[in-house]
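Yeah, one chain of the complex is gone here, protein chain that is, but the others are all in their spots.
By written order: A and B. Residues from 1 in each chain.
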Amino acid sequence: MILNYSQPLEISNLTSWFDQYLRSNLSEFWTLLIEFVLVGIFLLAAYAVIALILIYAERKITAFFQARLGPNRVGKWGLLQSVADMIKILLKEIIRINRSDRFLFFAAPFFMIVASMLTFGAIPFGKGLQAIDFNIGVLYVTAVSSLGIIGVLLAGWSSNNKYSMIGAMRSGAQFISYELSSGFALMTIVVLAGTMQFSQMIEGQRFCWNIFNGHISSIIAFVIYLISGHAETNRGPFDLPEAESELTAGYHTEYSGLQFGFYYLAEYLNMFIIASIATTVFLGGYLPIQIQGWDAFNGIMGYIPSYVWFFSKTGFLIFLSLWVRWSFPRLRIDQLLNLEWKYLLPINLVNLLLMVILVLTGLTLKNLFGIL
Amino acid sequence: MMEKIKKLILDTVAEAVIEEKQKLTVTVEPKKLHLLVQTLRDNKTHSFDYLVNLTGVDRGEELGVDYLLCSSADLSKEVVLKTGTSDRENPLLYSITDLFETAHFNEREVFALLGIRFINNPDMRKFFLNADWVGYPLRKDYDPNPELNPVSIESKDMVDIAPRILETSDGKLVEEFVNIFEDDDYIINIGPQHPSTHGVMHFRTSLDGEIVKKIDVHSGYIHRGIEKLSESLTYPQILHFTDRLDYLSANINRHALCMCVEKAIDIEVPERAQYIRVIMDELTRIDSHLLAWSAMTHDLGATTAFIYGMREREIILDIFDKTCGGRLIINQNVIGGVMFDIYADFQKDVKAFIPYMRKKLIEYDRFFSHNVIALGRTQGVGFMSKDEAISYAVTGPAGRASDWSCDIRKHIPYSLYNQVEFKEILRKEGDAYARYLNRLDEIEESLHIIEQLIDNIPQGDFCAKTKAIIKLPEGEYYERVEAAKGEFGVFIESRGDKFPYRLKFRSPSMALVSAMPLICQGEKIADLIGIGGSMDYVIPDIDR
Partner (left out) sequence: MELKDIHIKGIPTEDFKDNEYLENYIKELEANGVNVILSKVDELINWGRSNSVWPLIYATSCCGIEFMSAAAAHHDIARFGMEVTRNSPRQADLMIVAGTIVHKMAPLIKRVYDQMAEPKYVLAMGACAISGGPFVNSYHVIKGVDEIIPVDVYVPGCPPRPESLFYGLMQLQRKIKVEQFLGHKQR
């Protein structure tokens, strides 16, 4: 290993110590059981906490863009604003609606939240901080995150509300279209990295992130992934399914209380998931900035724990996404589909071919400059 | 010219009675009205092709309607047509909807408020009131007993069946019912409570997927009966109602009523008051256009742009606030002048605002006008041709975006507008983007007007002396001004009392909304909202 500096702030030190401690005292079965339960609890907690932080961050950043102050009355700088929101939402009445499809109506929010939670488990938050490291991680994430659309479609269908219905139909068309683009953009990088496993993909980017390694092709793929990821999460300028000024609240018009809270949380979590996949695949995941040969610099950078790197890269991408969201007007449905089918998809296909050629002819940066 | 028109009228309808009052007034019997209007509209030399106003009046012995027609090429050429029927039980007049599209909603309004039904109007439902409303409020013998019309809080289903009366070719009247929508239409209600209808408009919209097939406009969710209320209030008391019609052009509306009364009783308004009025009017116009800009960007999904527009608006509101204590509704104009003189730093504040606003206009252009998505959403959307604009009487920035020169400030200069220099912004495209740009350009023109006036405010009185009780001499008075949304008109029929006998406001927004079904047909539902933003109507102005 190139990196053998001590990294006292890494959580993986703690987890491996805990693992060994359990193993030395308990049988394999009990060790695994305890660890699984703990991992589950931590993931759920992280899920909620990240969502709350994102909600607060979005409101503050929006306020910054709009020359306002944003929440500032609950706690210092309004830090507890989203906590107050959650307390409120948890205790709000859940309305049972006549003439709706009861079962589907109640099931829909769970599809949404489960889909994003499943994806959440496969994300490497830091060195050793990954619940499951599939060997087909990219495929898994793409497959599971697209389950969320079922929640949206069911919500629209079961609400028996025309606005919801239009919102859900829009969402279906939009999601399925943009899923293609984001899938192809990830495939481009899979070609470059030669693996679908997140951990291997990250380790391969130690001195040269994928976005630099595949230069032109990677950058195109990165931009396309950001656009389509943005569209998949239903955030402006692609927020047609809930287009406030047209459809009041779109597909979740009829949801109240906690059920609405699920959609509200999932929206922010999806934004986080898209940003974190982009970080992992394109920006070297939890790895620090490293330059081959500069050992002292690498040492200092390596001293910063991996999860800090991960969250700051992800945070940067989220900031970009917010910036776009609060600057642009909303697209119309036909323009939205035009953008996908007439521009992004063809570019993507050509780009994938280009990447294959780059890899085959050895024109990647790593090859050209002999980076490890 | 007058003689030619008179001759034309007498040639068409020999028994017409022509009087020369404030305007050329012609009284004809109902049967001949349609023919006369058609002749006036279609003649080559002086085409009266713009129906400004359609006012129903209960004249006591008869129920009548006044039509104010003018020429779209020269708005100062006006003629008033009058007709009426003495049948109070089942009053019937002939519709002119086939000649002027704008007549449609106006005739339905007259039906709701006066009970006159119009033969050949394709859709004779009551416009403002519920179908089961008892009585016709604007009639002089209306029974205001609240027990006749109790408040009902039960939701009723919408009935999409319109009655109408047709005249067959052999002169018989047939009453029939038409379904507005087809049976299997997918209908959604946009409004009355909807985040982006600029108030409580109710569009029943039938959709084909995302495409708008047909719009049925329902109005009256904020019908406050201002015209009826005015009939029992003195003129200074009525003033505050004008502010609450189109609350964004509050000051301009009030200016119109003040001028109408001042002209009727011959009050000379001091020069200083004129200056203050015009400066305030133009500030109001900027304020209104800024809000229109903000609301439109918000409708298109750009929330940040909305906040920026409101930010600049706040500076104007601060100036209003310092002048007279109001923000949105400022109660500045009174009969004879203005209520408050300007404050010491007024000129300084306004002069600081002008360059600031110019800078921000450039920012708006960078931020929104040249944005790819914004262009895609607005260009070529909601097209309205010049002929349609005239037929629907769509005035203001929207009419001028269809290349119709309809600025009252140019055609019939009132107050100081003949002394200042400004351009009338015309565009040929007629789409939402042209309407949008017109507003931004008009802000610039308004700034230019203010610039010319702000340093020259003369010393002197700011309000003329008026009698304690203002009585208008018997007669009919019209006043037309250019409000931010289009032409705003005041019509007063006085019988020499301190109350008006009939007061009618010509609402620019009503024309804008009446054109919505036309220009939204075939567009996407998302564009329906965007087009609404580009037309920029204010509902309380329609419902009155």
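Observations
In this section, a residue touches a chain if its C-beta (ideal position, glycine included) is under 8 Å from a C-beta of that chain, and two chains touch if they have at least 3 such contacts.
Model, not experiment: these values are computed from the prediction.
Within the complete assembly, A:Asn72 is the residue of A:Ser12, A:Asn72 or A:Asn160 that touches the hidden chain.
The chain not shown here is touched by just one of A:Val39, A:Ala84, A:Ala131 or A:Met301, and that residue is A:Ala84.
From the options B:Leu63, B:Leu248 or B:Leu361, the residue with contact to the unseen chain in the full assembly is B:Leu248.
Contact with the chain that does not appear here is found for just one residue of B:Leu99, B:Ile165, B:Ile187 or B:Leu229, B:Leu229.
Residues touching the missing chain, restricted to chain A, are 59, 63, 66-74, 78, 80-81, 83-89, 91-95, 244, 248-249, 252-257, 260 (touch as defined at the top).
Touching residues on chain B toward the chain that is not drawn are 128-130, 137, 142, 144, 146, 149, 151-156, 192-195, 199-200, 220-226, 228-229, 232, 240-241, 244, 247-248, 291, 294, 306-308, 310-311, 313-314, 317, 327-329, 539-540.
One rule holds for everything that comes next: only the chains that are shown with their structure count from here on.
Note for the complex: chain B touches chain A at residues 186, 188, 194-196, 207, 210, 297-305, 307-308, 311, 367-368, 371, 373-374, 376-377, 524-527, 529.
Interface residues of chain A facing chain B in the complex, by the touch rule stated above, are 62, 65-68, 162-163, 166, 170, 236-237, 239-240, 243-246, 248, 326-335.
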